[in-house]
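First the structure, which I've put down as structure tokens, then a few questions once you've had a look.
Shown here: the complex without one of its protein chains, the others still in place.
Let's turn to chain A:
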Amino acid sequence: MAPFVRSFRGNIHRFLIDVQILQYLIILVGLFNLSLCLYEDQVGKFDWKQNYVGKIKFASFDTVSAAKKIIVATEENVIAALNLKSGQILWRRVLEKGYGGQIRALGGVTDGDLVSVSGGVPAIVRAWDLATGHILHEWPIAEQNHDRIKDVKWHIKDGTLHHILPIYNSAVEVTSYDSKTGDKLKTRRVSAPFITQETECVLAAPYLACLKGDSSLAVLLLVHLFDTHSQPQSVTINTIFGAGAQGPYHLESILGEEPIISISADNNQRKRILLVGEVPVPIQRDIVGDAALYVVSIDNEKILLETTYKNGVTEIVASELLTSKPMPNISTSVTHNSLLSPTIIASVCPRQTKGVTCRHLLASEDHSVALLQHNKLIWAREEALANIVAVEIIELPMSDRDQEIETEFDQKESIDVDSSWDVLSMMFRRIGSQLKQAKTFLQSILSLTPQQSNQRMDLVRDKFGLHKMIVLVTSAGKLYGIETRKGEIIWQLRVRGIRGFSKRSDAIILYVQRGSRHFPYPPQCVLLAEDKQTGEGIVYTFNPITGQPLDGLVKLGYRIKQSMLLHVTTDDFLRGILIFDIRDKVHVYPKGATAIAASIAKNTYIFTADQTTGILSGYSLSYSTSQELISHKVWELLLSPKNQRITHVVSKNPIERVHSQGRVLSDRSVLYKYINPNLVTIVTEGVGHTHKNTLNLYLLDVVSGAMIFSIMHKRVRGPVHVVHSENWIVYSYFNEKSRRTEIASLELYEGKIQSNTTVFSSLTTTKLPIVERQAFIFPAAIESMRETITEKGITSKHIIVALANGGILELPWMMVDPRRPINPEVREEGVIPYMPEIPIHMDAIINYNQSVFRVSGIHTSPSGLESTCLVFVHGLDLFYTRVAPSKTFDVLKEDFDYYLIVIVLAALLISSYITKKLASQKAQKQAWK
């Protein structure tokens, strides 16, 4: 019995050890799971973030706090404090989106408390802590006249907020509140019967200045707002300008602490200023019409600053206000790249021991902000980046050495297959290039002067294609090139006089005509926009790597309705663009690509969607000749604007590739995907009483004009975000009934047999696809959605979702798969059982604690690695990172132990050799026995 017991004990012991090993294994696996997200030391390694505030609306120097700073309020509904020395954001508060957060007034900084008025009805008054940006007090103003909110003027002074509303033909109503508590202090009515709807009034506290009449008999009336007994003072235009000034006159209040107004005349050719007070004092001096004015006070002396901009030179001329005596020690003139028609929006001139030094905060026409101290630009912020309208991510060019190799195997000659390869010349070229390489190598060894390169050394393509250039187009018409490694701005370009397509919600279109793979041809991008004055189309070409304009601004002379990038290239690898004007005429840009465009015209189709009329039309170019492209309409349909309004037209990413044609079911049969590259999703929102809060989604084949599918949601409303990729559509909306955000997904399948295995044709496929559908609850508000994209489409797709709380979620498409079974009887591979709610895992937030706000768009781009997708998120902030939806299956880990594997391999090799030797010796010995 004893040995049995012993062996039993031994077994138990072994069992316990096994259990321990199992535990370790479980812990190990657990660790493995944890390591899917980012390690702490990887923060900022693959990603970067930049914060912006937007175009400045109000600004004020904070000179009362211990830490000097600039308080700004912007068009993006942001209140922020900027560091005086560096321009960095000290704190930033993002208010409500859109109309509800519009900042209407900002004040009280000189008194040490910051008060802002924002929103519409009700307007919200907030008092902020200057040092930290925390809200100290918040209260709403109950507005009496809802429709007159835009006529209300606000004045913040000495802890009191004045709400000033002109009542037509009777008086000006001034309601005063305690800006902290919101207590109504006083309501006054100052008689002003002359104010009508047409009267132009500006606030020059404590006066309200109104211009009555438009001719030379026009009168300027000044109403003292805090004195109910005073009579309105009147100043005629003639006393200001003298005789001979022509209308129309325009009234403006000059920024600064003093109540001063400027009146422009002669079609804004000249203007004069008027000091408002007990006795109004007109200054008898003409000021050029385009000068921006600001009044700053130094030792109780009022100084007028006139800012003019000519040929890149910004000139600030200071003069004493009353005497017009010039002050050359304050006047400056500065030339800097980041200034473009700037205006002073805040200025401060403290007297120091050395004398007076002025600091001016300048806001340029291209939304950039700069701080000018004396005549030196201290810092500049590119605030145009807070409003990006178009993004492209472009590969960087090869390094000089690679380019030499490329020229050696010049592509044009290497296609020559007719055995006419010139072997000798090729060899010479080869030897030549190798000699050159040897020369540079020797030079680098002997530390001789390196060859002057025409590009920055670090701006070259890397091995995995992860280092790229982001080309950004902003609504201000400014273009940027940002490299992806650190987010550094490499170049910037201003295109003046352009605007986005007004019919397409101010979108500017950016196409990559030639990538950087076609050395020696430079890469080329093209911008399509509208002329600011005429609304006609313009084309602007530039090099996306260096930011050099190529052909300059080309005015097209017609309005653009639709445009398209051709998929074929000309002989110099340039892809032409088809431009469709409002007279249905087709143009090709550049002209040289017409022949190429005509050669594929038989199979070229264009579609247009008009939001106002609801008409969608398709055109074919099949009657084109080689000289001219001729379009003819092949289909037309109407989404009646009486019932619905088109909100989204979403097509697939043209560079997308679908690797897998079908899906394997549990019974090993294949369900083939319906992959139609011409499929476009059209989302409409219902209008009118009966159809309000309905959402329609249509899938339309834009080549044949056939409707593929339509679906309708009741009692839901926007904002709608749509992602359309491969054979699926994922869209989000707000469910009014359940008061929650939902995500619905559709998936299209051809069925068990594929209609055409080689190529898809919209014209031959008449069978409608099977549409799978499912909806999910999403426990967060969505700002934007986009799918990931990789080079070959092998990697599974994830959806990048920007949440309203500042997070960016990487949501696997598997989670919104409409085939998730409700009752999992037969399990399919890679299908999770249905759960109505999509959980948000914190480790799927790809921007960890780097919250980004007001996301307006997400751009994804494939990298050189199949596993990795580059993600660029823009909005108020810019965020760039890379994601690997199927994990980095094609890259070795960073800490991969090369030495270990070499040692192991070597040891194995040696040991196998030795054992072979030993074995043969043993065999020999045995043979002797």
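Note that in this section a residue touches a chain if its C-beta (ideal position, glycine included) is under 8 Å from a C-beta of that chain, and two chains touch if they have at least 3 such contacts; residues count from 1.
Simple rule for what comes next: contacts and distances are computed from a predicted model.
When the listed names "Peptide chain release factor 1, mitochondrial", "ER membrane protein complex subunit 10", "Large ribosomal subunit protein bL20m" or "Cytoplasmic tRNA 2-thiolation protein 2" are checked against UniProt, the chain not shown comes out as "ER membrane protein complex subunit 10". Checked against the hidden chain, the listed residues A:199, A:622 or A:796 yield one contact partner: A:622. Here one chain is not drawn; of A:706, A:781, A:831 or A:891, the residue touching it is A:706.
When you scan A:550, A:565 or A:630 for touch with the missing chain, the hit is A:630.
For chain A, the list of residues touching the undisplayed chain reads 1-8, 10-12, 15, 602, 617, 620, 622-623, 630-640, 643-644, 686, 690-691, 694-698, 700, 704-707, 709-714, 716, 742, 744, 763-764, 766, 768, 770-777, 818, 822-823, 834-837.
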